[in-house]
Structure formats: structure tokens, C-alpha cells
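Only one structure is covered here, and it is reproduced in the block below.
With one protein chain held back, the other chains of the complex are shown just where they sit.
Letters A, B and C name the chains as they come in the text, with residue numbers starting at 1 for each one.
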Amino acid sequence: MTDRQPQSRTIMVVGGGIAGVTAAIEAAEAGYDVVMVEKSPTLGGRVAQMNRYFPKLCHPTCGLEINYQRIKKSKRISLFTLSTVAAVKGSAGAYTVTVKSEPRFVKPNCTACGDCAAVAETELPDPFNYGMKTVKAAWLPHTMAFPMRYVVAPEVAKTPEGERIKAACKIGAIDLDDKGDTFDLEVGAIVWATGWKPYPAANLTAYRWSDIPDVITNVEMERLASPDGPTKGRIVRPSDGAVPRKVALIQCAGSRDLNHLAYCSRICCLASMKHAAYVREQVAEAEVDVYYIDLRAHDKLESFMRRLQADPQVRFVKSKPARIERGESGGPVVCGENTLTRQVYAEPYDLVVLATGMQASVEGDGRLAGAYDDYGFVFTEGDSIGAGVASGPLDVSMSVQSATAAACKAIQLVSGQVVSGVRGQE
Amino acid sequence: MTERKTGIYLCSGCGIGESVDVALLEGVAKKEFKLDSRTHACLCGDEGVAMIRADIEAGVNQVAIAACSARVMTDRFGFEPIQVLRADLREKVTWSHAPNHEDTQALAEDAVRMVLTQAGKVKAPEPYVEGEWSSRILVMGGGVTGLEAALQSAALGHEVLLLEKSDRLGGRALDASKRLPYRPPYAQPEVNDIAGLVARVGAESKISARLGCTVTQTSGMPGRFMVNLSDGSVETVGAIVVATGWRPYDASKLGHLGYGASPDVVTGVELEAMLKAGKVARKSNGAPVKSVAFVQCAGSRDPDHLPYCSSVCCASSLKQALELIEAEPDTNAYVVYQEMRTPGVMEELYRTAQSAGVIFMKGKVKTVGADLTVTVADELIGEDVPLAGLDMVVLATGMVPNSTNPDQPAPETGAEQLAGDVDPEAPFPVAGYCGDAPPAHAKREQAVPEGGSLLNLQYRQGPHLPVLHDGFADSHYICFPYETRRTGIYTAGPVRRPMDWAEAAEDASGAVLKAVQAVRSASAGAALHPRVGDLSYPKINLNQCTKCKRCTVECPFGAIDEDEQTYPIVNSTRCRRCGTCMGACPVRTISFDNYSVDMLSSMIKSVKIPDEFSGKPRILIMACENDAIPALDMAGIKRNQWSAHVRVVPVRCLGSVSLLCISDALSVGYDGVMMMGCKPGDDYQCHFVKGSAMAAERLSKVGETLKSMMLEPERVTQAEASIADADRLPKVIDAFVEQITAIGFNPFKGF
Amino acid sequence: MTALSPTPSKKYDLSFARWVYDNVDGGDRLALCMQCGTCSGSCPIGTQMDHGPRKLFMMIRAGMKEAVLTSNTLWNCVSCYNCVVRCPRKVPVAYILHDLATVAVREGYAEARNSDNARFAKAFWWSAAKYGRTDERLVTGKYYFSFGMAEGYKRGMANLPIALGMIKTKRMHLGMPHACKNTGELHKVLAKAAEIEARDHGKQG
Partner (left out) sequence: MTKTMSYYPGCSSQASAVHLDTSLRAVMGKLGVQLRDVEDWNCCGASVGHIEGGHLGQAALSGRNLANAQAAGGEDFVTPCAACYLNSHYTNEKIRENPTLKAQVNEALAEAGKSYDGGLHVRHACEVIVNDIGVDKVKEQVTNPLTGMKMAGWVGCQTVRPFANTERGGTWETYDDPSFLDDFIAACGAEAVPFKGKTKCCGGSVSVMSPDKTLHLMKDILDEVKASGAEAVVTPCPLCQTNLEMYQPQINKAFGTDFNYPVLFYSQVMAVAFGLEGKTDAALHQHLIPPEALLSKAK
């Protein structure tokens, strides 16, 4: 046990996804002040972009709503959106953190009435929908955005359109001169909950994601299935908008592959089973094939796998497809060996979903935590505290577990005592 | 208490003023409630807020705001300790209905009526804080999870009472060899330093450990649990962390895998002990083990045994194989598996084992001969291949959660608490059910742990922590994994779900933080998840109580017990404030300071019901404020439109809706009532676990009542709503309005 | 070459797998195969293979020595290297098949010796080692006639049009075989290489 009298009892949480939100709230509800730093304009992170969770097929926004209610009730959490950590000085108990905020061009008094969006003309790729649709240059990131505030795109801020947007706001909430800000914060502990990003499907050249439109990724599938997604939740073929009758879900697209991600991303198997459920819920005659190496449905999730196996129109094929070719119709043809039947197959599909893995979202210079593993995940040890997928490939429930534990560890740092590492080693 | 002085504030911004006549709304406040309202074009702006503050200075002690949804501008409109009530004129009125239309105007006026009626019926809640509160944390179990939990609790400044059933701290780790990898590069087994962990606990003054000690009974509530111990003492603790760990699945049930046929067929736990002792030899003749086969999923992932995956067996077998090879490099090690489950970075251990020469075979074991010949139906070769010349066969038996104490007999009551109340394999909906629909599903046989209760809770609803299924005491929230259905009691480690040392240690920290929050909230009289900070709690007017016991039975969290005369007693800090008890009570005896059947009924009745000649129906929607209300807000944000004939009353949970509210609504002339809330059943999404299920249960019985009132049962319905239904709900509402219009007007109208 | 331990097939026995790990080029990585099927699925003529590399590797682990060394999988590799670049465990599949082919020939399996590849390889190596360069005329001829006079003549005639075309376009010459200058030196180097390989077997990576 080390004894240290911290200069600051404030905890900083970097990242506002489910892990960051959880860490912040759990620490605040235990009586500690928390500063949240989130890169995007709103909290929620990746889970807000998901349609539903496995295994309950419930909507992530449901849990987020409760968490947002908790944040609203708490007086201890202050939030900086569109902000990132530029530098960290000092040590546990007395960090000086330099935060860089990008301009939002919209002031806190925004009521989200939408008058600005009404006059905006420029359309930009919608990051919330992975660019599968566009948004106006003045937009609400999504209907569950927290904080419930609009954003004006820097692309139009200095243009006549920007002026029109400004003029449209009756309460003067638009500030076109917003230059963003860089400032220092004194905190006693930092929880890194910077989350993940999808492994780039373009790297998987044999799977032709780049040039066959009906080959999509699992995160794109989430948007396709989402009621607030580009198709209002209708799962269709990107090429022609047709309803897919035959769908392939390909596991380990990048994961468990020494040419790409050496580790297993853990969530993909279950996420794909969930996608099978999406398709079967929507398309009565749809047939879904799940291609896998090992089905990793650990603990209670095994029962979710059995739910899918009970459906005669969902087929599990133990095979890592070797390649995807473009068929006569231009659609994808999945080629490989069924390792249980020894059959070499070439199956045409209407839609192929690549279960691309998760990789740590922060790279290179952005890595400011105390310790990282070879994959770039934050390793929790001593003063280095990771939460959620920033600390390794975890599902949502495990991310919340790790975030709650991270809050516990952070509290110890700011209260001046560290007993033992969260992960159970010295 | 001082006389109530309510201030009513209207906002005409965000299009409200352009859509409805705010002056008429002011008129409603003035004429019907004798209140002078103040209107501002941007009430949430500094000016508007200053205006309200000034009034509070001048003596206003209750604020009613008719502006945007209660879900936004909470910081701007927060005037603690003054009670603030919100009426939504924006999302659910102006943005979702035709501007400058008489129906929209009527909708807005009713919103003002409802909030002002509500204001008259509620007061700022006074928390229950009487008596002494303990901040001590009881940790049950002295294994890795319990030790970590004790250390973490101490690190957060709390006294800890650590109980261990056996006569030594350390748990299963004491009989284990190396640990699974937990730090970069995650490729090798790690040193098992359980002794160090035990020593750190011993050195921590805040922790008092009792060996050979178990709990004989637990009563009380968070902040004030009375725990009787087997050593005869009685202790008071504020919160409880259950870290009782796991036990191996009974291998004697695995005869089909050769267990018992030969002494050289052992379990993973048995091999682990041999490795720990540094002497791995054939039990039969003490000969060295040169060739060994590991059989995975021995009892796990098996409908006849443990239906779930025990998660760590794959990695454990790899670790054991590596230890054998390390000790004797030319050991032949085989692993017979069905799915190799080394998730996340544990994949490194898989590669390490492969590199070390461990042979992996996917398939099922067909037979294990007395000569240890294991015949494998090898799925990858497509042949039955015998494994001969083995010295040992290791069965990777699964983990059974210690949700019960196997050394104790099962109590007479509470068996149903262990059976689990959802079916995790219930089929999910398939479009149309045409084509080949999934076969009819028989409810799955669940693994129910045997033995006595851990805590022997003296709760009306029984002695156990209710399990969701397969013995895991979980409310199965994905977002809130620590929430059990017994407030202030948290499970951690393998008793919660199968997990390894590193995960369990992490899990302990998380559970401890929840326990710390529990004791803090208890002493403040504040609610825990999900209504964190809510100071209200159910108060029962025993004079009217009929002792029907519905409240004690229906409370999802077992918060209400019964006294000698079987009158209900509320244990306030066990309560999550969902109001299910209030909804259950047939005689309105249960209410909260700021929430009651009377409040809801009065709000419902405050609405102006047009007569049948107007041709306008009135339909009541009781909507869950956790999911349905946000969904309707988002529908408004998207400018989705729906019928202006409905009146929406937000409720804490459908469980809190009393049938009396419904009969009141129908008696004053509403033409239909819709309960709009979360999904009940196997994939329930109710934040209070059982609320929406209870509502459905009650509603199923309302048909008869309606018939007796000469009303069509179709007038009352329950609609499943999820938070993502912003586009769907308006259609659901309009369809119901159409259906009701088709049925015709409520004959009670005007009476 | 170190002798292979005689192992009955249809019984798991690590000695053959271990032998392959230690003696076959790239065999050390074979242990990492996780049976995903990418290799067999990548193979252009995988459909013509009795087992395919993925299953063959599992059979090696199962100790099915005969079945492995008589498998036509060894002879149907077209050396496209798709399996090598795609293997998620970086197992050099094609190289392993190539070296196993060598093993099969040296172990004297009839299926191996009589395979087209073995015959062609014999002819090819003869030319490469003797002259230092492959003379396509001689290699093809020698290969054809390895099937016997009649068959060789038949194949020769069948491909005569191609041969004439090649001669006509000056892509096949008449006269002395191409050769490098210092063939004597090359012979010494190759003889030594063979000697070393026999001596050091099991030592290369």
C-alpha cells in the first residue's frame, strides 16, 4: 500500500462510450467529481450506433437513457464534447491534462429546435451512419444525442450558408467565430475509455469489400438494421435496395489472423448471430449462413447460440472463407472449404456481412496512458487505468464491468491509497 | 409544512408560440387553478431562468414548467430543493401535432391541467433516514474474488467483515498451480501468488476475517443488514458482496466419459492439484504421465448437464497441457474440443499451446475404454480415431456457481427462486412464420444448484438471491451487470458468471463500488439504480390495508415483508421506487410523497373530455417514462405526427399502474386506455425486472371487470414499446385510435 | 534422411507429426494450424484433391503417415501460393506440401514415384543438374518417355503442333542443349548439398 496525498480529487474519464459513461457515473455516484472528455459531439460512442444488443436483442439506447438520466441527476459530472486529450503531465494524484476542444459553432443555450438545420443546404457524410447517408451541415448527431445540442460543420462556418444558419437561430445560439479551445485541467486520476474502431475491411483484399457493394461490414449491418439508420431499419442490398434472401455472415474477418489482428475480438460471433436474428425477423424466407472457425459463445451466451441453431433457416458452416468473388450477376460469391464435409464450395449470396474485429481506437502519439500491450490496448497496472474496449476486446457487459472496476481504481488514486491492482496483480 | 405556493411558467419558444395560443393556456391556469402564469419566449434562457429564480426568492416553493420535455434542460430548470414539475408542450405537442389546430390547442391545455393537478397532489419527498446506518461491508467468500473485494473495500475506506466457510483463506487458488495469462504478452501461464494476496489481506487493519464461518440468517436492509453467523455472533453491515465462487460439476455424473471406470480418468481440478503438488503421476500405479488427453466440455454445453459454457475450461486445459510439457518436454498432450474458446487475447495461449506441440482434435468423445483408449469422432478428418496408449484422461468439468451452500440442506421455501424465471432459449420472433418456422420450443431444463441458502434472507419472498437461470443470480442487464434483485447485495466472480482469476479480481472491484454506493445512498435515504437519488419511498396507510399481500408478493425486489399480523412492512432501502406495490394495491393504500394513485387518477380526470357530439374520442396512454416516453420524445424530435385525441400520462413503470386508474379513466368517459411499456417475458426489458410483466398479468384479468361495466375489453390494451420505436409508436397510437373510434364512444361519457 | 518411424494409420500418434515438424521445410509452423480451411478453399484445383492441405495437416497430427504420403494432395499443388499468403496462422502451406512430396518420393511410395510430378521432376532435375539449365525440349521428352516408349510417342505426337510452333517462332531451338559454362563446379556444389542434407537432416528451420 502506497500513501500519497493527492492534490486533486477529481477523476478524468477520457471517452464517452458505454465504458466512459459507466466509469464516470459510478465514480460520481460514489461521491467523486468527474470530468469527461469525449471526441465526438455526443456521448454514447459505438454502442449508440448499434441497433440492438445480444443476447436480449434490446436497444442500447435503453440503457443509455438510464445512464443519461443518472448524469442529469448527478451534480458531479462535467462534460467536454468535441474534445481530446493533447498532453498529460504529472503523476497520479496530481496530473495536469491539456484538453483540446474543436469548435462546435453552437453555444450551450441551443434548444435543439432545428431551425438551423432547416436552412442548411450542404450535405455531408453522416459519421453516425458510417457515411451510409448524409446530414445537413447543421445537424443533431442523432435523436438520442447527449447533450441535446446541434453542431455546425466547420466546412460551412465561414460561408454565406453559415451566416444564413446563424440568422435562422432565434436565440442566437450559433457562434461562427468559435475557434475551439485548448486548456489545462488538474485531475488526480485518468480513466482511459477511448474504445475501439472497426478493423478496416479494405485491408481484407480477398473479401472484396472495396469493390463489391453487397459485401458490407458488421458495423454497417448495425446501421442498416437500425430504425434510425439509412434505410429506417430495412435490411436491403446496398447495390439495388432489394430484400436479401440469402445472407452470409463471415466470422474472423481480420481477427485471429496473424496478417491482421492476432487476437480474437470476442464479440463478433455473438454479433453475427444477432445479425442472423435481424435478418430472420425481417425476411421470412431468408436463409442465413454463418461461416466460422470456432463459435465463441461463452457462458450464458451459449443459449443465444442455441436459439439460432434451432432455426432451420440458419446454417452454421465451420469454414473460414478463402475469398469472395464477383458472380455473374455482380453479387458476391463466397468460396472456401467446409471443413466438416470437406466440400469445396462457391456459394452466391445477396448480402455478405464481414464480422470485422475491434482494434484500439487510439494509435501512436495519442497513446498517453501509462501502459499498453502489444496490440495497443491500455493495460491496467499501477496508475494506468483502462476501461472497456480501450483495455481489450470485450463485450458490453464486460466493458461495464471493467469500467466499474476502473472507477474503483481511480477513486483509490484520488483518495490517496492504492491497495492492489484491479486485475489482481501487484 | 409551509403552505404550497405554486408558480406556473409557460414557454412560447421552439415553435410552441407559433403552434398554440399560449394566452389560452394562461387562461386555463388562471380560471381553473387560480394561478397567474408567466410566459417567456425562451424560458430556458438566462432571462427565463432568472425570472423563475426571482419568484422563488419571493416565496414560490413549487415550480410547474410547461415547455419542453422533462428529459431536456434539466440543469436549466433545476432549482433544488424546490420541487419542479414539467409539462411537455414541445416534443409531444407542438412538434408532433398540426399547428394552430383546435385539437392541438386542446392537447396543450390538458397538458397544463395535468401538470397543475399533479402539482396539487405531490410534495417534495422527505427521505427515510431514521436510525443508525452501517458502512461496513460484508464479503462472503475468502477466495480470489472475496480477498480482492475485501482489499478494494478497505481501499475505499470501509470496514470489512470477510467470511470464509473453510478454515483457510485463498479458496480454490490454494489448490491451483499456475494462473492463466493476464498481462502482456498474454502468452504464458503466470505465477500463482495467492499467498501474497492472502498476506495483503492479513496486513489490512480494516479487514476482519472469520474462518470456518458462514451466515445462518440475514435480515434488515441496505445500510442496516442484521447478519447472524454460524459462530453465534450477530453483525450489522451496510452492504453485502457475495463472492462464494464456484464448485466443479459433479464428475460422478460423467460416466459416459469414463469417469470412475479408471482411476486415471481425472477432472481438471484433480490434475490442477497434482500440478500444484509438483507430482503428476498415474493414480493407478504411480507411473509418470507421458501421454494425456484433455476432454473439453465435460458436463458443460450439455443439455443433460450444464447447459451453459463454463468459459475458462479451454484456457485451463491449455495451461495444464503447457505445464505438463514444460515439466516433461516429450509429453504427448491431446485436447479434444468442440469449439476452442480462447476469446480476446487468450488466443495467444492457444497459439503457445499449439507451438508447444499440443494436438487439438475437434470432435466428440465416443468411448473411453478401461485401458484409457479414447475413441474420438474426429469431425475434421471425418473418421473415428482411437487415442491409445494414454496414461491419463483429464475431464475439463464445468463450473457450478455457488449460489447455494452445498453443505447445507435446501430450505423448505424458496425453491422457485433458484429455478430461474426466464427461458434463455425461447425462440426469437421469425418474420411471418412462413417457410420453415423454428420447431415448437419446449422450455429448457435448467441447471438448478442444490443445497442451502447462502444468506438465508428473512425476506417475505424467500431466502435466496433470485437467479435468472442456471443458478446465476443476475438480473441479466447487459448495461447494468451488477444489479441483482436484492438491493444492496452484489455478486462478484464465478458465482455471477464463469470467469478466471483476473476477471474475478476486476469483478470484485466493480461489485465493491456498487456496495459502497449502496451504503452511501442508504444513509441518505436515496434510491439506487435505476432511479438513483430518488428520495421518495412507499408509504402504506395500514388503516385501509386489507392484508391482501399483493404488494409483498409482487415487489420485484422483495422490499416488503409482513409483520406478525401479516401487515406489510416496507424496508425502504431495499426499495427501487418502481411503484409496483402501488400498482398492486387494490385499495390505494400505498403512495409516495411525489407519486400516487390519487395523483395519477386526478391527472387523468383533469383532462377535458369532449362529449360524443364533438365526434372526438379521448384516449389515455399510461406510458413508461424509461422507454416509451423517450421514444415519444424522439418521435417529436423527428416531427412524426400522431393523433391529438390521446393524452399521455408518464408513469415510473407500468408495474405502478393500478387498475383503479383505468376504471377511473373509463368512468370519466375516456374511450380507450393504452398501457405503453417495456417488453415482458424471457427477453424482458423492464428496468424493474417484473413491472411490465405484472401490468400484463393484471390487465389479463381486467376483461371481466370491463364486461361487468358493459364495456368492450378491446378498449383497454397494453402496447409493447421500445426506446427505438420513435417511428413505430405514432402508428401504434393512430391504429388504436382508429380501433376505438370503430368500437364507438364510451357510454359513460358525460355521466 | 532420418528414417520415419513406422506408424499405423487410424491411430493418433505424435511421432509422425513431430517428425514432420522437425524435418519438413516450414513444418515447425504446421503445429499452428487451426483447421480453418482457408488453404483448401484457396486451392485452384482443390476439388481434385483427395484431402486438401487442411485435412492433410490434421491427418499428420493423427499420425496417418501412409495416407498422407500417398495423398494426391501433394501432387496437385499448382504453386499459386494463395494458401501461403492467406493462412491466418502464417503456415507456409505450399512449401510444406512441396517438401512432403520430396519425402514421399524418397520414402519410395509408389503413388508418389509414379505421379506426373515425380516423373517430370526427375527429368527436370536431370537437365538442371546436368547442364545447369533446363532445356524444355529434353525435359518434356524425357518426361513423356518416362511413361514408356509407346505412351511417350503418343504424348509427343499429341503435342507436336505446339513443338513445331515453338520451333517456328524460335522459342524452341535445335541443336545442343543450353548449359552454363562451369557445369563441373555446379555438380560439385549440388553433390555437396545432397550430402549435407542427408547428414544434417532435421536441423534446418
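Going forward, a residue touches a chain if its C-beta (ideal position, glycine included) is under 8 Å from a C-beta of that chain, and two chains touch if they have at least 3 such contacts.
For clarity, every value in this text was computed on a predicted model and none was experimentally measured.
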| item | value |
| --- | --- |
| Touched by the hidden chain, restricted to displayed chains | A, C |
| Touching residues (missing chain, whole complex) on chain A | 205-206, 208, 211, 323, 325-326 |
| Residue numbers in chain C that touch the chain omitted from display | 25, 44-45, 48, 76-82, 84-86, 92, 94, 98-99, 101-102, 105, 116-122, 124-129, 132-137, 140, 143, 161-162, 165-166, 169-173, 178, 180-182, 185-186, 188-194, 196-197, 200, 203-205 |
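Following the convention adopted for this analysis, only the chains that are shown with their structure count from here on.
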| item | value |
| --- | --- |
| Two chains sharing the most contacts, counting C-beta pairs only | A-B |
| Chain B-chain C separation of Cα centroids, rounded to whole Å | 62 |
| Chain centre separation (chain A, chain C; CA means) in Å | 49 |
| Separation of mean Cα positions, chain B and chain A [Å, integer] | 23 |
| Junction residues of chain C - those touching two or more other chains | 34-35, 54-55, 89 |
| In chain A, residues with contacts to at least two other chains | 256, 318, 339, 342 |
| Residue numbers on chain A that touch chain B, as the complex places them | 1, 18, 26, 29-31, 51, 53, 55-67, 69-70, 72-74, 109, 111-114, 140, 143-144, 148, 170-171, 226-228, 232, 256, 262-266, 277, 280-286, 294-304, 306-307, 310-313, 318, 339-340, 342, 373-375, 377, 379, 381, 392-394, 396-398, 400-402, 404-405, 407-409, 411-412, 415, 417-426 |
| Chain C contact footprint on chain A (complex, rising order) | 206, 252, 256-260, 293, 318-323, 335-339, 342, 344-345 |
| Touch list for chain B against partner chain C, complex | 332, 334, 340, 350-351, 354-357, 359-362, 376, 378, 380-383, 385-388 |
